[in-house]
Each structure stands twice: as C-alpha cells, then as structure tokens.
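All protein chains but one are shown at their positions in the complex.
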Amino acid sequence: MSTQSISTASAGAFSVSGLMIVVASELAGAAFLREFLLAEDWRYVVALLAAFGVALVVMQSVPAIERRIENAFAAQRRAATIVAVLLVFAFPFALGGNTYALHLCVIAQLYAVLALALNFQLGSANIPNFATGASYGIGAYASALLALNFGVSFWLALPAAAIVATLSGFLLGLPSMRTRDSYLALVTIAFGVVVHQLLNNLEFTGGPNGLVGIPVPELFGHSFASPLVIFGVQLPSQANFYYLSAVLVAISILFAGRLHNSRVGLAWNALRADDLAARCQGINTTWYKVLAFAVDAFLAGFAGTIYAFYVGYISPDNFTFLVSVTIMTMVIAGGMDNILGVIVGAFLLTLLPEKLRAFSDYRILFFGVTVIAFLMIRPQGIFPQRLRRYGGH
Amino acid sequence: MEAPVVLSGEGLTMRFGGIVAMAEVSFELRRGEILGIIGPNGAGKSTLLNIVTGIYRPSSGEVWLEGERLNGIPSHRIVSRGIARTFQSSRLFTDLSVLDNVIIGRHSRTRSGVFDAIFRRGRADRELAESAAIAEELLKGVSRDLFDQRHRAAGELPQADRRRLEIARALASEPKVLLLDEPSSGMDDADTDALMDDIRAICAARPELSMMIIEHDMRLVAALPHRVMVLDYGQKLADGPYEEIRRIPRVQEAYLGRKAAQHA
Partner (left out) sequence: MADLLLQQLLNWIVLGSIYALIAVGFSLLFGVLNIIHFSHGDVSFVAPFVALGAVQVMVASLPVAATPGILLLCILLALLLTGILGVVLEVLVIRRFRNAPAMMALVATVALGIVLRELIRHLYPNGSNPHPFPRFVSGEIAIGGVNVSLFAVVAVVCSVAAVVGLFALLNHTRLGLHIRAVSQDRDAARLMSISPTRIFRATFFVASAIGAVGAVFFAGYANLIRFDFSIDVGLIGFSAAVLGGLGSMAGAIVGSLLIAGLDTFVQAVVPNGASYRLVFVFLLVIAVLVFKPAGLFGRTVVEKV
C-alpha cells in the first residue's frame, strides 16, 4: 500500500492540471455531442465525424496523451463525477428547445443502458447474446400490459417489468449451461425470433399493431407530457424523459462499475479467458453464465419500460433481431468491457443513422458498411478494455 | 508415526468410448508429503489429475479427501474442499493482471455476490481489498520478481514466471493438496533449479500441504518427491521412494528408457 501514498503525494502537484484535463475533456465531449445533435447540414456532420476520427487516430498513435487523460480521471474521480453530473443536468438547456435533439438523447441513453446491460455478458464474460432486444421488448410489453390492463402506475410497472424480464433472462440463460459459442449464439437468436413472433401473433399483445395508448407517467402531480420548468426556464416535455433515462444510465454505470470491480466481475473475466481454468479456481461457471443473462435482462427490462411509456405505443417491430444486433455492435464497436467505450458506442450508433438523413434511403446500407469498416479498422473498439487498477496503479 | 492420509484413490478406472485411459489405479497421499508421478506420454498421469479435480468423472473407483467422497462433486466445489491444481500448458487468465489472476484464485475463499457488490459495497470492497493483500503476500512469497510485475497482464510474462503465477494462483485457494502438472515443462535447467527452490520454499512455509507433481524432468523427480508413483498404459507400475523405483527393470524400460536400464 506504500505505492498508494506515493501517488497521493504526487497527486498534489498533479491535481490542478489533472482537474483541468478532466474538466476540459468532459466539456469537449459535451460540446461535441451538442454540435453533432444540432448539426443540420450533412457536410457538417461528416466534418464532425472526421474530427472524431482524427482524435481517435491521434490517441492511438500517441498513447501518452491517452494515458495522461486516463490518469487524470483516475486521480480526480470525484471531481470528474461531479462535473459529469452537472453537464448532463445542464445539457438540455444548451439544446435551445430543439425537441428532436432531446428525443435523440433519450433514445441514445436507453441504448446506452442496453449496451451496458449486454456488456456484462459480451464484454465481461464473452457470452454471445442476440436476444437483448427481446428482453428489452419483454420489459416494454410487460409494463405496458400492466398499465393498460390493470392501471398499474409507471413507477410500479418499472420494477415489475424488470422482474419479468429477469425471469425470462434466467430462462434464456438455462441453455447456456450446456451450449456455447456459435451454438449458444443460435439459441439466443432463436429465443429472440420466438419472442418477436409471439408478440406479433398473440391476441393480448395486440399482434403486429402492438399496444397503443400507454399512459404518460406522473411524478408528484407533474405529468411527463407537460413541459418541464427548471429555474424559470421552460424545457420541452421530452426533458422529463431525458432526466429519467439519464438517471437510469447513471444507475447502470454504477451497477457496471461496481460489478466490474468485484468478485463477480473477476469471475466473469476469468470464464471469458478460460472456462476450464476458471472452474478449477472454484468458480461455478454455469451459475455465472446464467447470472450474466439475468443481469442483462434486468437492465434491458428497465430500458424497455421507459421506452414504452415514453413513446406511448409499442409494436413487435421495435424489438427485432436487428435491434439485438445493433446493441451487440454498440458493445463491440465501443470497446468490450469498457464502460465509457460502450456508452460512446451506443450514442454513436444511435445518432449516426439519424444524422445521415440526407442519405435517407441509404441509411441502413450506410449503417452496415460502417459496422463492417469499424470492425476491420479498429477491432478492439473505440476504447479498448483496460486492466483493473488497485491503489495507485 | 506416519502422517494421516489426506487424499486417496481406490480402483480408479477411466474409459473414453472403447479406450481405457486408466485401469484400477489406487494411491494414497499423506499430509505434508510430496508424491511424484512419472510415466511416458499417454500413461494416464493427466487423466489422474483430471479425475481428482472433478474434470473427468471416473468410470469406476472412488476419490476420498479426508474421509469425504469426491466422486460426482463438480470441479468448482472440489476447489473449496481443498484441492488446487496447475495445468501442463499453463492456463492463465492472460488478459488480466498478474494480481487479478491470484485474486481470482481466492474465489472459493470469498463470498460476495451481485447483491453485495451493488448494495453492500463496503463489505464487498473490504473483502476484495483483503484478497488483494493476501494475493500480494502470496506473490511476494513465491517470487519477489513476480510481485514487482503484478500490474502487468499475465499474458506478457515469460514462461518461467507463468508457472510461478499458476502456482501462486493455486495456493490462493488455501489448498490442503496441491497438484502440479509438469511444472518444469518448457523450462531450461536454470529455470528448473529456480522452480525447485520455489517449491521447497512453499513446502517449508506450509508443512501441512501435500503435493502431487507430474514430472518428466528426472532431476526434479529425484530431488523433490518423498515417494514416486509410476504409471504406464493407465496402470500403476510401481510406487515407492525414487531410489527403489528406479531399480525396477520394467520402470527403467518403460520410462527411463533402455539406455538408463543398461546403466543401472
């Protein structure tokens, strides 16, 4: 532990510039996101993407910069968190009442939650799961059905749907006790198709038309459909869901961080590296695999509920195989087992197709090409996996 | 008076389809004893280790650890009963740090689950910090050099250090019995000498620990084990002190080779 005291001592001189680095990088990130969201001209969008690409290339070719930023964040964790919270809080004010930009933020944040959920499996434990979209859908349908048929309020439907999704996650995880790799991938694909087909055909889920008229949540008499007034500034009604989903992202980050730096996260990493060797360290790998499925579904269920109550209507086509693939791509492109990377991946892949509306019809094509190009050019993701830090290291 | 038996096998037989990999092998391991296992490739040495650690389920026969029958108990539970092992082809968690590898070795001695990690963080953190401290001590005990590299990825270590790390990881579960599968494979003489010193130091610090070592390097087999068991074609050929077993002609032929047989 002597190393720790050394690093704290040096942190004194380091902290001022460290703090500046932290604040500057977070401000730059927020400013970039704002520009990207508000950009109208596709040429500007492309220029922004190019700038992002250049930043990545610079970081890759000069690792010292990356290390410096990383060390600054590690040394200034509390300050970094406070600044981040303030920025997230202030962000809607900076969008100038642009409801579409705010809407994109909500969707991107929900996808960030889904990507973080999948990251437990795909990133930490390298278990394929092509059914996160299905868990997302199960959460959405469970909460919507509760609200429509039994008048359950959003706040009760939220945990209830998460429990339903978790149970289905356990169910989906059971085959993982025996199958693995491509075979397990197919089991999850099959599960996703079955869920989608059932939603599409069953009477009580409304068939292909889905469910409509999901009531708007209320909190202390404030309807989420009405504009939000903070400090005398009126924000569009989407801001309600912006803050709600931001809280969910924060909770997910907390979950992810704590699990990563725990015995559970280590066990997942161990079975990722070598299943048999993990068993020989006393790890019940079967249980940890099923657990990863359950944790994934739990968070996906939350995201699904918020989505259902946000848009007010859901249909099976919101939860297809393609949605699951998109979430997988977010994790892989962002950086497996890296919380920040996964969130960046989720934002990028949610916003990219929306921002390329100039190519409206070619959006899906462009999406596919981008994914392939990404996997070929930077297979380790935007922010690759890192070794854990203990004490000052 | 002899030390009590810790681990024993009775009539262990292992069939894969039609192939008999192990036939009616029995053995005993006493507290604080080092048992060497030798035999040509395919003699069933690794099979024996896999049966004891629950990776294979024997076709017949029984394994006992201090009066408890181990048959049918899954491998991850066997670790918490007190048997730890290393692998012939060192199977480290290569993309994790050296320290993480050893901390994972303490999995069976720690308890925190998802609930603790999220809602009782103090408790989970304390347990992890404790594991990290124990892991650091273990690394120091096994090799100071390894300790200095504890924040590197395990995959970056040179071969000899990988073996040491595997041993440290196995010791982290506080085993009663440690099984080493060809610890010196891929090492030169100098590395092997260092390894032997390490093993001696480990034994000196843990007089209660029993070991089974599968080895090809006769220098190690001659020096370390109290007793040597010879396997050939899945059967037990001999069992006794090295000085005795090396005189048995069949052993010389089957394992030490004809040359050695002529020398003796």
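So that you can tell them apart, the chains are marked A and B in the order they are listed, and the count of residues begins at 1 in each.
Simple rule for what comes next: a residue touches a chain if its C-beta (ideal position, glycine included) is under 8 Å from a C-beta of that chain, and two chains touch if they have at least 3 such contacts.
Worth saying up front: this structure is predicted, and the values here are computed from it rather than measured.
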Option from A:S153, A:N201 or A:Q234 whose C-beta touches the chain left out: A:N201
Full-complex contact with the absent chain, from A:A47, A:V247 or A:L365: A:L365
Hidden partner chain, touching residue among A:Q76, A:S143, A:T166 or A:T329: A:T329
Residue in contact with the excluded chain [from A:L156, A:L219 or A:L375]: A:L375
Residue numbers in chain A that touch the chain omitted from display: 122, 126, 128, 174-175, 178-183, 185-187, 189-191, 193-194, 197-198, 200-201, 276, 322, 325, 328-329, 332, 361-362, 364-365, 367-369, 371-372, 375-376, 379
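Basically, only the chains that are shown with their structure count from here on.
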Computed distance of Cα centres, chain B from chain A, in Å: 42
Chain A partner contacts - residues on chain B that touch it in the complex: 53, 55, 74-77, 79-80, 84-85, 87, 91-97, 99-100, 103-105, 107-108, 110-114, 116-118, 121, 124, 127-128, 131-132, 151, 153, 169, 173
Residues on chain A engaged by chain B in the complex (per definition of touch): 254-255, 258-259, 261-267, 269-270, 272-274, 276-285, 291, 295, 385, 387-388, 390, 393
